[in-house]
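Shown here: the complex without one of its protein chains, the others still in place.
For chain A:
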Amino acid sequence: MDEWKPNPIIKPHKKRSWYLAWKYKLMNQRALRKLCQTGAVLFLLVTVIVNIKLILDTRRAAYEEEEESAQEYDDEMLNVEAPRHPVSNKKVLDVEVYSSRSKVYVAVDGTTVLEDEAREQGRGIHVIVLNQATGHVMAKRVFDTYSPHEDEAMVLFLNMVARGRILIFTIKDEGSFHLKDTAKNVLKSLGSQVAPFLSWRDMWTFVGKKGGEVYGEKHAKSPALSTWGDPVLLKTEVHLTSVEDAECHWPDTELNRRRRRFCSKVEGYGSVCSCKDPTPIEFNPDPLKDNKVFDVPVAVIAGNRPNYLYRMLRSLLSAQGVNPQMITVFIDGYYEEPMDVVELFGLSGIQHTPISIKNARVSQHYKASLTATFNLFPDAKFAVVLEEDLDISVDFFSFLSQSIHLLEEDESLYCISAWNDQGYEHTAEDPSLLYRVETMPGLGWVLRKSLYKDELEPKWPTPEKLWDWDMWMRMPEQRKGRECIIPDISRSYHFGIVGLNMNGYFHEAYFKKHKFNTIPNVQLKNVESLRKDAYETEIHRLLGEAEVLDHSKNPCEDSFVPDTEGRVYVMFIKMEQEADFITWTQLAKCLHIWDLDVRGNHKGLWRLFRKKNHFLVVGVPASPYSSKKPPSVIPVYMEPPAKEEGAVAAVAAAEQT
């Protein structure tokens, strides 16, 4: 695992109030309620009268001024900047930390900064990072160290936190089962005495300064396997340092001002905030010669996974030919931290009030983002659509620059995508090769404005439809027989693990071993032959040259393909009609490529690499290329799996990205 879980939405600070409790008590008394009501009515009446008078006065004044026509120049919204919160001069923070089976909370100076009592959620170790000078929350994370690998993510995170920050830990439910020694040692090095001995269902709280003093620790042992330790409440004081001491002394440049703003607000981004040797936030990659996509807007679709977004934007801004002014990050929700990341890189970000739920929400967010993109860049004929959990290849823009004219000229094309669904380490080989496929892969793609404006936008699924936008786009009504251009070796890499339709297992199985191009300036070789008719000629040429493999052997075995390099081989599988993918699915499964639904096909033909040889699979008789099959060859038929396995696959397919 190379990333950690994002922090949950940072809730507005809530006053833990004794006064609310009092209010409720009082309200229960009837007489008092009556009195309050009467009082309220009177108060309202007075307010209304005063207001009406005020309005009338203002109107009169306004009309008088109208003579000079100045009124238009006044801002109706009275958009006065709110005064900043006064900086408290307090030098000591009161910190309360609570750990128990079903609830954790952390309060700083009486303000709740964490409260989690949701059932079946938030298990594990909660970590909060406070700024040592201001006491502001800089990061909130929860690591479910009951489950494997989460402790590694925690160690990674803790290592990223700058020295001097205040760290607060508390366990909810269970946090020790997969807490390995490495993690325990890190906690010990922070000053925890209990961490090395934390065990099953213990409750634990700890407050300390990274690389400094310990402010308090409490622990309650679980008496037996079936029960939890007693809840513990730690109350302690933290001494604040001066702002000077809490900040790095970087030279005063515009970039460093952005960096300072970012680093004083959030934590967990490692070397970008390092005092000594901060990692750059401006990349200035080589420009592309004759860049055809310099003026194409780039929409980055983001949710609340700021660490992902950080990684994504770094790779995007490092790609050759990138034009930062064309990038807009669309954040689904009013999350601060993703916006902080966007501002760190000096990009523009737009927040989107969430509408609808889950898949439909993502889908509505996509629509709003695409519409906004074409509004903001009215001249654009295309938009590049990216997601926050993608790495972008160094030649991403070069790849698009060489191929985008096809999308402009060839009506039978639907998109250009940077992602090859079947491009795994062992099945992709040639960075200069492109394909035409009938399926839309997404994950870094180019959308034609006319397709969006004339076809997709007007009938985009409404929120109540709960559809995945990409599934909807792949439907025949939308695709209308058109195809996408993809590279053999993907120009994006899907690193997201935590997502709506993602989990660790799924990612491991289907995404981790995906091939990702790292070579700069790859010259694409067959661009012109990607046009509709030219591609058919090309395929026929390829099939004409291909050697037919020995169909008596098991196609799943490595020995099915001879130990050669750079040859073209073809095999024929059974495919009764256009939608018969029974054998293909089995073949895909045993080749360990995408098998959850059918991807990467072109008229019943799949193209991939095996052992560095181009490997063609033709579905007979449905594919028009069946005529290339020698009469003696009997197409391979592979049985669908036993029922159980099939059911699992079906469920997984329903959940895929």
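Annotations
Going forward, a residue touches a chain if its C-beta (ideal position, glycine included) is under 8 Å from a C-beta of that chain, and two chains touch if they have at least 3 such contacts; residues count from 1.
Heads up, the rule we're going with is that contacts and distances are computed from a predicted model.
Chosen from "Ribitol-5-phosphate transferase", "Dynein axonemal intermediate chain 4", "Vacuolar protein sorting-associated protein 29" or "Large ribosomal subunit protein bL19m", the protein name that UniProt gives for the omitted chain reads "Ribitol-5-phosphate transferase".
Within the full complex, the residue among A:269, A:374, A:435 or A:560 touching the omitted chain is A:374. Here one chain is not drawn; of A:199, A:227, A:271 or A:325, the residue touching it is A:325. The residue from A:289, A:459, A:480 or A:513 that touches the chain not shown here is A:459. One chain is missing from the display, and on chain A it is touched by residues 68-70, 72-76, 78-81, 254, 257, 325, 330, 348-353, 355, 364, 368, 371-372, 374-379, 453-454, 458-459, 462.
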